[in-house]
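Every protein chain except one is present and positioned as in the full complex.
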Amino acid sequence: MKKFARKALLFATGLLLLLFFTNNFGLIDIQKTAIVTAIGIDAAEEGGFDVTAQIAVPDASGADTASNVTVRGTETVGEAIAELNRKTGWFPTLVHCSLILLGKDTAQENVFRALDYFLRSEYVEDSCLVALCETTAAETLGAGSPIGDLASAAIAKVLSAEAQKTGLVSVTNLRDFAKGYFSEGESGFLPQLSALPQAKSEGGSGGQSGDSGNSSSAGGSGSGKSGGSSDVFDASRTALFVRGQLTALLETEETLAYNLAVSGTDMAFGDVTVYEGDREVIYHLKIDIGKKSQKLQIKGALPVLEFSIRAQAQVVDANKAGTRTEIAATAIVPDHVLRAAEERFEKELRAAADKAHATGCDLFALKQKLHRFHPKEYEALQENLLQDVRITCDIRFETMR
Amino acid sequence: MHKLNVRQICFWLAAVLPVSRLIVYPATLSFRAGNDLLWPALWNLIAEGTVLLLLLLLARRTRRTFFGLLRERAGEAAARMTALLLALFFALAAVLPLLEQRGFVLQILYENVPSFLSFAPLFALLLFAGAQSLRALGRTMDIALPIFALCFMILLLLALPDADFSALLPVFGRGMGEQARTALFSLPWYTGAPCMLCFVGNFEYKEGCAKKVLLAYAIGAAATLSFLAVFYAVFADISFLQHNALAQISKYATALTPLGRIDLLFVIGLTLVLVISACVPVRLCVHCLGEAFGGPRALHAAIVSILLLGVTVLLNPAFREAQTFLSERMWPVFALFGYGLPLLAALFLREKKAHRSHGIEGKTPRKDLSAADRTRAPSPETGRTLRAEN
Partner (left out) sequence: MDTKQTDKQETFGADIRANLRMLKEALPAEDILVYEFAAGDGTACAAVYADGITDKELLGALVARPLAAAPAPKTREEVRRKLLFPEVKEADDLDAAGKEILAGNPALLVDGVRGALILGTKKVSLRAVAEPQTAIAIKGPREGFIEDIKTNMGLIRRRLKTPALRFIMLNVGKYSQTAVAIAYLDGVADKKAIRAIEARIRAADIDGVPDSSYIARFLARRPLSLFKQAGTTEKPDILCAKMLEGRIAVLADGSPIALTLPYMLTEDFQSAQDYFVSPYRATVSRILRLFAVCVSVFLPALYVAAQLFRLRLIPFGLLIIVSGGIRSIPLSPGLEMFFLLAVLEILVEASVRMPKYVALALSVIGALVLGDTAVKAGLVSSPAIIIVAIAGISAYTVPDLTGTLSLVRILYVVVAGSIGPYGIVLLTALLIWYLVSAESYGVPLLAPFAPLIRHDLADSLYKADLAALDRRPRALRGKNRTRLKLRRDAAAGREDEQPSGEGPDGQAADAAGEEKDA
């Protein structure tokens, strides 16, 4: 037995060393691997897709540059990813893909035609950020950043958790978007990304697109440095989706109101306009949300969505020159300003809700709440819930002392 | 000298047994039971806990092993036959965890689906572990607990910010019938009781033992249930897409940070505990084969490992079918061996107080020794075997 064990051990050691020195069996050769940091999907003709992959290209010094490669006219996203390999000779790895951009045209149909590739794949994490582009995803990924970042890195900063805290961006990841799509409400939202050109500058990073078409194989992946315009990304508007299709767009103020009331935003800045005497004065306030809740109640067989928000505000600036006393007491917000802020907030919140419900978008996950908290009334109320729901707001702003 | 310590059994119940239920089981449960996934799990945990309690009461009244008691009551042939059947059951019970682990490992620890060769060395480890004593098995539990506790707590804490527990509502939304079916189809994941049956007589039952063991089991059950709750709270309607739940729940906290997926290090830690948990049914299968046939443990371990390797290779491309077959078709077998046999043993083999067998302090009665143990010579070192405490 011992002899056999010894022989078996020798054999196993030999096999191990063979595996080690021949370097095979499921390896990734990092030098032949394209590290995809972002994927952009645009609608092509006849229901196909144009897929742009932003590939991080490290140089010898380790600096970040990127190259965009576009595969056009594939039937599915998976096919496009596979073609990336065929055309470029690189094996694309999506494990570091932290951003998925959808071109505007893809939102005309169900975006999950494209997105479910990422849900099926075990190697793409559904923690990646998702956003809708105002134009095409390829153009957005090709935009430059004024501070030298990769476009995907710059966009990721705009869509980061820190940005979410300011309330100006409705950040969502693939998991949350998919949850909403598969939930009772079949709704969701994505931030709409716009690239705002700043100034022309030389040596901006962000890449030169190489096209790899279906019929011709240019296969290009250029290296990233080129002179071009540098763009700032804005994601303050929110696109609403029902069954994967775009139905409405929330403006900046509506987005802010929604985030303050519902999402993880606890602190934001907003403007309030009041009339003092005959003058129109704009106060710029810092708003700290203390407690917030949204409850769906059934009152008299009718659904009522109750918002309860308690916030504290502080004057950051005003468009009039303040007196010494006013400046010294900047933390104390005048009552009329607080009331105006409450009104403004409620107005924008109702506008967001109306816009969503009018298009059938269950932005506040009402059907889900009805199912979870009022299962007995669900069957009766769920069909016309969005139309029938009455919204009440109990919003109270206090001054920060 | 007893091979296992009560503490080690507690650690097994609290840390090692639950981990095998954290891979595919949560997704499977959520597919069948939706937001009511906690209830079928709870019922199975209560049932298993009850059987464990009865087995502890059996252990309280005897120093014999299960096979020793069976030998005394029903004869040698019956004991050997039961041992053989139990061995087959343990081999069967090892199949699903191995397949789950294969999928988990190849998808989570690798980025392009690697060859089966990356998973195959596990069977060499199973062979090695199967050839070791029960004492060694017990000691690995001492190592597994702190690793599990640390890694599990961290993963759970990382997942909490993304958890919306209202997803678990409404309670009993799916109906009792569906939940009952789900509970039955979950039986392949609840094989702790037959393991405990094999441990009876191999540890020293002391006063307060039952309380400790049940507390440990309750902790393990709480860990399972809390994981299931957090899992569903994080994923809600897309839960059943998450096949490797253990590696999925905590990624949202770390994925976009500068350090990246640091939670994968803790997942790797739990993979180590998973490997240890896969060794338990294999080692007990070897134990039962020893009871049935005698002979060297290493030989039985080799047979079992090769058999399991063959089965895993065969079922490699058909995990769904295998899982469906084992859970939906074979659940009566799991019910019989997982609950029925231990229950019967606990009820009918229990010795009355007056008939309690009194062996020499610390010495296992000869009837309870397996065929292999009966023929083993003492160490030549000092004429007596110099053995450590557990």
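We just call them A and B in the order they show up, numbering each chain from 1.
Just so we're on the same page, a residue touches a chain if its C-beta (ideal position, glycine included) is under 8 Å from a C-beta of that chain, and two chains touch if they have at least 3 such contacts.
Since we're looking at a predicted model, the values are computed, not measured.
The absent chain, not drawn in this view, touches the displayed chains A, B throughout the complex.
Interface note for the absent chain: among B:42, B:85, B:272 or B:307, the touching residue is B:272. Of the options B:43, B:128 or B:240, the residue whose C-beta touches the omitted chain is B:128. Among A:17, A:161 or A:302, the one in contact with the hidden chain is A:17. One chain is missing from the display, and on chain A it is touched by residues 16-17, 19-21, 23, 25-31, 33, 35, 37, 56, 58-64, 93, 95-96, 98. Counting the whole complex, the residues of chain B in touch with the unshown chain are 5, 7-8, 105, 109-111, 114, 117-119, 121-122, 125, 128-129, 132-133, 135-136, 138-140, 142-143, 258-261, 264-265, 268, 271-272, 275-276, 279, 381-382, 384, 386-390.
Criterion: only the chains that are shown with their structure count from here on.
The distance from the centre of chain A to the centre of chain B, each centre being the mean of the chain's C-alpha atoms, comes to 42 Å. Partner chain A is touched in their complex by these residues of chain B: 107-108, 110-115, 117-118, 124, 166-167, 169-170, 173, 235-238, 241, 243-244, 251-252, 255-256, 296, 298-299. Put simply, chain A touches chain B in their complex at residues 1, 5, 12, 19, 25-28, 91, 93, 95, 98, 119, 122-123, 125, 127-129, 156, 160-161, 173, 175, 178-179, 182-183, 369, 371-373, 375.
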